[in-house]
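For this depiction, one protein chain was excluded, whereas all remaining protein chains were kept in their positions.
For clarity, chains are labelled A and B in written order, and residue numbers in each chain start from 1.
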Amino acid sequence: MEKAKLSAYQLFVLVLLFELGSAILVPLAIDVKQDAWLAILLGMAGGCFLFLIYLCLYYYYPNIPPAIYMQKIMGKAIGRALALLYILYFTYLASRVLRDFGEMLVTFAYPDTPMFIVNALLMMAIVYTISKGIEVLARAGELLFVLIYLLAITGFILIVVSGLIDINNLKPMLEEGISPVIKVVFTQTLYVPFGEAIAFTTILPYLNNPKKARVTAISSLWLSGINLALAMAINISVLGVDLASRSQFPLLSTIQSIQVADFLERLDVFFMLALIIGGFCKIGVYLYAAVSGAASLFNVKKPSKLVYPIGLVVLIVSLAIASNFAEHLKEGLQVVTILMHFPFQVIIPLLLLFIAFLKNRKKTG
Amino acid sequence: MIRKWIVMLLMMIGVTLISGCWSKKELTDLALIAAFGIDLDKEGRYVGTLQIVNPSNVAGSQQPGGGGGQGTAVSVLSTTGDNLDEVSRRASTKISRRLYYAHANVIVISEKLAKKEGINSILDAFDRDPEFRNTATLVIARGTKSADICRALTIIDKIPANKIIKTLKTTENRWGENIFTNIQDVMKSLVSDGKEPVITGIQLNGDPRQAKNLENLQVSSPEAILQTNGLGVFKDGKLIDWFNGKRARGVVWILNKIKSTDVNINWREKKDAIAYEVIREKTSVSATMKNGNPRMSIHVRAEGNIGEARAPVNLTDPGVLKKIEKVLKKEIKHEIQDAVQAAQKNKADIFGFGEAVHRSAPDEWKKMKLDWNDKYFPKLKVNVKVEAFVRRTGLRNKPYSSNIGK
Partner (left out) sequence: MPSFFKNRKEKKDDQDEKNSKKLPQFMGETLAGNLEIIKQRTGNSTDVVIRILNIGFQSEIKAAIVYVEGIVNDESVNDFLIESITNNRALKERMTKQNVLETIAEETIALGNVQTVNKWDELLVSLMSGETIIIIDGTNEAIIAGTKGGEKRSILEPSTELSVRGSRSSFTESIRTNTAMVRRIIKNPNLWLESIKIGKVTKTDVSIMYIKGIANDEIIEEVRKRLTSIDIDSILESGYIEQLIEDQTMTTFPTLYHTERPDMVAGNLLEGRVAIFVDGTPFVLLVPVVFIQFFQSVDDYYVRYDIATAIRFLRIFVFFISLIGPASYVAITTFHQEMIPTLLAIAIAAQREAVPFPALVEALMMEVALEILREAGIRMPRAIGSAVSIVGALVIGQAAVQASIVSPAMVIVVSITAIASFATPSFAIAISARLVRFLFMLAAATIGFYGIILGFIMLIVHLCSLRSFGVPYMSPLAPLIPVNTGDTVVRVPWWTLRQRPRLIGNKNNVREGKGQRPVPPENRGMVNNMIEKGDRDDS
């Protein structure tokens, strides 16, 4: 573990940026059409529950990174294997987000540029950041947080002012009943983006005030859930269900619809800023999770040395995981959810908590 | 440490140089397209007409080396192809620069194409292309080929596409017989089961051959001029009818798009004696189910001023104003009912009544949505309620004519 201390506010900001990261750009939970916002809010509630599991584990071992406490809970061999799996999981997720990001940028702004370049440039910035340590990422996050909220508020005002919002697009509520919403919650929104906060288990040990972790993280999840729900509701109310569900990036289409005073239009750069900042933070946290996990697992004294190789792996994997965007999305929605998110975000943490609970009860008893 | 930095620096320079010029496009290598017209030729292939801006002829004559203001503001060329992508790519055989669609703000579709083939099959290209804006305006070339619309030069606004957009916006704001529809709106209506699109028609008054001459602009009253005219009513993506004049305004009333307009009423047998200027208007459409049948109610609330009074009328008397309001209500209601009836005759729900039903009765809507236009909409009972208020009467109270001969 590097020597670093994070304040509760920094954790709050990082969780928020991480959650908003790529989720705000993609059509989240669009399968339930105008009820997407509801699915997001319910997913957020579930995500908070998941995060409480991770927090309980953290409170059992407040100063130890997960890669070590897994070994303490499960024994050396299994714990090591699990930690390794988590490192691979985070690396894979980092490259998935990077792929999302690259696809977006190539699609809407740089059609002639190879995705490798686009991804490599972003990875360069991220690797540079992570090699400076978690504190720097957190501080940069604090500034970017202000920036992205200024952006969001401006965008929101512009959307309202240009009279694009048609609340009627959100009606009727629960057209097909609640069951499809629940289904979407448990197959999509619970894991992406809320369950993904499991990456923060590697960052929690740095908190200077562990007591505040619960309140901070949960309130951050809440705020991000509300923001995402609001963003999706705005997307649908501006674009309509059909267009929103056909859009690869509904937020882009929403922003492109803004026309105020014949001058404030074509604000794609807003979207691009949000996109890059979001991608930066999300991949940054994943990469950090992978790097710090690997560092504590293999006992590397200077974690920053691992950033370059793992960053390179993320970059290459991001290009290799799928041959086209449709395949990439399909993988993300079907394969990854069942084979990866569910076990890594729900089953293993629950199992760990259970065993940790038994062990600690024995100790106290 | 130093070595690391040198490696970083080399990497950065490398990436910079490698990526060099992929998506780069200098402004001087672009042909900015202002308007895109689509026609059908005799073999049923698409003819795309591109209105390309000549920047140096637009932006004043002070530009050095630009020649300045001598030629036409736009150049127009047409190509044919089986789909729009092909049209666009083939056009490069005729022009030296890369065609750039991000500033194409007007799409003109010819009446023939809209009637025969419909617009369903052509909008995807605009929707999918990241360069193209979904906020581009869609108009129908009424009575002419869209190529002629694109070729016509315009007065006051140098770029014809701008003229079309501004005219549409202004007339929507001031007169209210046309509406400003962009691709996104049209597509939303096309996809929706409970709404059909309406698109404003634009026509060329005068000789198309005159319209493309620069001389046409150098006279005080040009021989050929572009003008908005009527609303094209679509069903299943095909143009089926034109609504003109007051009927078109009836549609705009229901769509809640009237910003201000002028309603004339008769006063004491004098026809169109009083002009009422609407300054604020709000229409709400709601649906209720009665005995399994949907029923629409339209509620219009208009506020406005007296703009002109050609008959002697005592405008200082609130009772008179009440009377005027009463007549106004009738007049507006009539316009709206006429529009509804005409639409019902065409079996095209251009008002979005179906969507209102969907919102208020989602379960019943599921049964109705498949043959809404053909079965339910034409028989729909529509209840129109109009409120009109005269707020002010301008600078004078009584018209001077009431004092003549006294």
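The rule is simple: a residue touches a chain if its C-beta (ideal position, glycine included) is under 8 Å from a C-beta of that chain, and two chains touch if they have at least 3 such contacts.
In this text, all values refer to a predicted model and were calculated from it rather than measured experimentally.
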Hidden partner chain, touching residue among A:D31, A:E142 or A:E331: A:E142
Listed residues A:A152, A:L174 or A:M272, member touching the removed chain: A:M272
Option from B:V58, B:L77 or B:V191 whose C-beta touches the chain left out: B:V58
Omitted-chain contact residue, chosen from A:K132, A:K171, A:R246 or A:H328: A:K132
Residues from chain A at the interface with the omitted partner, ascending: 7, 9-10, 105, 109-110, 113, 117-118, 121-122, 124-125, 128-129, 132-133, 136-144, 146, 262-263, 265-269, 272-273, 276-277, 280
Touch residues of chain B, complete complex, unshown partner: 5, 15-16, 19-20, 23-28, 30, 32, 34, 53, 55-56, 58-60, 63-66, 100, 102-103, 105, 131, 133, 159, 162
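We take it that only the chains that are shown with their structure count from here on.
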Whole-Å separation of chain centres (CA-atom averages), chain A against chain B: 42
Chain B-touching residues of chain A, taken from the complex the two chains share: 107-114, 117, 120-121, 124, 168, 171-172, 175, 239-240, 242-243, 253, 256-257, 259, 265-266
For the chain B and chain A complex, residues of the former touching the latter: 11-12, 15, 18-19, 22-23, 102, 130, 133-135, 184, 187-188, 191-192, 355, 358-360, 362
